[in-house]
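All protein chains but one are shown at their positions in the complex.
The chains carry the letters A and B, assigned in the order they are written, with residues numbered from 1 in each.
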Amino acid sequence: MKILSDIAALVTGMWITWKHIFRRPVTIQYPEEKRTPYPRYRARIVLTRDPDGGERCVACQLCSGACPVDCITMQSAEDKDGRRYAEWFRINFSRCIFCGFCAEACPTLAIQMTPDFEICKRDIMDLVYEKEDLLIDGCGKSPDYNYYRHAGIGVTQPRGSGAEEKPPVDVRGLLP
Amino acid sequence: MPKLIIDDITVEVAEGTTVLEAAQAVDIPIPHFCWHPALGKAGACRACAVKMLEGPVKGIQMSCMLPVQDGMVVSTTDPEAVAMRRHIIEWLMINHPHDCPVCDEGGECQLQDFTIAAGHGIRRYSGKKRTHVNQDLGPFIQHEMNRCIQCYRCVRYYQEYAGGTDFGVMGSAGRVYFGRFQDGELESPFSGNLVDICPTGVFTDKTARFRARYWDYEMAPSVCSGCSLGCNTTPVARYRELLKITARKNEAVNGWFICDRGRFSNSAVNDPQRPRTPLVDGRESTRDEALEALALRIAETEQLYGTGSIAIVGSSRLALEAALLLPQLAQLTSAGALCYFTSEEERATTTSHLGLLSGGTSASQQEIRESDCIVVSGCDPLQDAPMLALAVRQAWRDGATVYVVGDGIVLPCEFTAVAAVDAVPLAAAKKPVLICSASCNSDHPAGLLVQHSQLKLAVIFPAANSYGAAQLAGEQGGVSLERAVASGKIKGIISVEADIPAHLLAGIPFVAALDWRMTETVRAAQIFLPTTAWVEMDGTSINNEGRAQRFKKVMNPGLPIRGLDPAGHPPHLHRTVPPGGEAQPAWQTLALLIERVSGEPVTEPFSGRWERLRGLDAGSEGVMIHDL
Partner (left out) sequence: MEQILFRHNRPGRCVTFAEYQGEGGFVALKKALSGMSPDEVQQAVIDSGLRGRGGAGFPTGKKWSFVPRNLTGPRWLICNCDEMEPGTYKDRILLEANPYSLVEGMVLACYAIGVRHSFIFIRRGYEQAAANLRRAIAEATAAGLLGENIQGSGFSCDIDVHVSAGRYICGEETALMNALEGKRANPRAKPPFPAIKGLWGGPTVVNNVESLANIPAIIAQGPRWFKGTAATPEASGMKLFCVSGHVATPACFELPLGMTLGEIIDGPCGGMRPGSNFKACLPGGASTPYFTPAHLGVPMDFDPVAKAGSRLGTGGIVVFDQHTCMVAATLNLVKFYARESCGWCTPCREGLPFVVHLLEQIESGQGSEEHITILKEHVQYLNYAFCALAPGAMGPVDGLLRHFEDEVREHIITGKCPCRS
């Protein structure tokens, strides 16, 4: 009879609800209790430095190109030693979807994602971060890599003394 | 016409076409570095390897070296060919530096593209890379020799195509070095093309160093406004700044290259002194206010001094659209003079030389390159229209004889100095070309054209749209401003992108100017309206052979973002018009003015016999005016 199966359905539903009253809730009482995300959690973006203290970001525009929502813009410049760096670097966190494509694309391991997700602001324009808001003093997640030691343009060491380089060729020499 | 089958597609091509070009004709891309359509084949890079399955030659062959023969069956996807191309890239990557992120060529780099296409990924070579020291080649070209893949394009272009002698290749084996034999700046006036020619980042544009990446560029087909030749260019802009100008291919005009003057003269567009705001009596105002004031002043001037007291002045650098609206404005303001030229001499010489070109006797740069006898008379092509000198060299390379009348002329090829054009055996030539200048007053060309029916004429005019200005001056009865002011009747000048010297403006009570450059005229004007530079608008100009070419808008007018905020960041502001972005194309301002004065809107500057130029395709070879 239909009425019996209807009652059975009702009772089953209410039994599940009743069961859950006595289950341990998974909700944690934020902000009094906080869960610590794993180090690889993708939240606030930072620009890191290399082990020698220089800025890693060479403003190659790869993160900007990879970003699916176009939230990164920058202007590249060259300092007096020939080192390419970002004259200004802007991430619009209101657009950012924290996908991590920028960190994946970065060839110098400059742009990295940290687990810091508590970046809410009242005014949306405060979510536009400039380079001074993004640059940190440490190496982030990769303590060993200095891109300029491998780049071949001789910024942090004389030409031909890089990690995989032979000394420069003497064009006028006849020796092999 | 030999026929071949390439990747199961049958292609029929002209005699002498290579397999690589045949593949390109059916959109099959084959990686290549040393082959270039303008430089021909070299066979150095070995990247264009294909497998010949059937035909007169078999096995792995270089498609850029093989002329097509009947019966050839080619496969570009054969595993051995694919593996060969992958090995070539692996070999090139052995010494290539790890500097894509800091290299300007990244994003527009042929080596990057073909490396991905070849499928090379993991590095198997564990040895060290060879390095080089760089040279300072001057203010325009950056030299970074570590990146070189030794395709030999630069030396073949510089020495063979452009005739330069100070740059070349030195050394042997893996130590070959492409640079100047002695330290110093590159001497050739066509050295800028090294930037376009180099498939990697060895030669990059120093003026646009580290400005932006290819995928962010704003680009559109355009035409150079440096001289009257109208070579095709692709300007590149980003963040409201004109970064650099690159060459665009046009077989009929400049071929694949442009001269250094056209390439590196973009500073006027970014000049911080550029006038960008409408001014009324020195006070900043809006465009509407300025137009209103202008209409009032025109009426006032007419009232005070009677009809015929206003001069409408265009110029030979003014785009055709605006030039076509000047007669209408002249009529509405009862102008006493419609001037397309300021100087009488310029008007007279340009118009007289225009008459010689009306019957299709003008020589294009392509016709100069294919000529068998060239006479350069009374002009210096390398100074006034450099690409003509380059075209003359190509003709000489193919066996043409070059004669020069005049002293102190330098050309990038050998020539015979003659005392006069009569000494040249023009009758014996099949495709002779005479190169002369509009500013050199000689009546030789007219007589010669009558004598030799196959002779063609290349005239060097002073500015980008001289032909257009002279054509309209002739049709509309335009006089020169010099003559008009001398008559004493002119009391008001409306200058549209004209360069009027101070002595002509003295004593003129009312001067209005429309321009994009800060000139004497703009400084003297009471009412000023900013116009757009050629890269900021769609427009048309007619080059020295009477070829109308369309240039398209590359960027929006406005102050470059660089330098707006001293702290360096672009501003956090929302606006609909960028700062300094009030400029609009001259013809649109004129249209608004005409509408204000007459009450009738103007929507289309091309009417009547100019109608054919309405939808002119910027990618085409243009339209010859004498065909209209």
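As a working rule, contacts are C-beta pairs under 8 Å (C-beta built on N, C-alpha and C of every residue); 3 or more make two chains touch, one makes a residue touch a chain.
Just so it is clear, the model here is predicted, and its values are computed rather than measured.
Between the chain not shown and the residues B:L20, B:I88 or B:I542, the one that touches is B:I88.
When the missing chain is restored to the complex, the residue among B:G171, B:G308 or B:P578 that touches it is B:G171.
For the chain missing from the display, the contacting residue among B:I9, B:M65 or B:A348 is B:M65, taking the whole complex into account. Touching residues on chain B toward the chain that is not drawn are 41, 43-47, 49, 60, 62, 65, 83-84, 87-88, 91-92, 94-95, 124-127, 149-150, 152, 169, 171-176.
The criterion applied here is as follows: only the chains that are shown with their structure count from here on.
Chain A and chain B have centres, each the mean of its CA atoms, that are 43 Å apart. Those residues of chain A that touch chain B in the complex are listed here as 58-62, 64-65, 73, 75-78, 84, 87-88, 90, 107-108, 125, 128, 130, 147, 150-153, 159-160, 162, 164-169, 171-172, 176.
Contacts from chain B toward chain A in the complex involve residues 97-102, 106-107, 128-133, 144, 146, 170-171, 173, 175, 177, 179, 209-213, 215-216, 239, 562, 568-570, 572.
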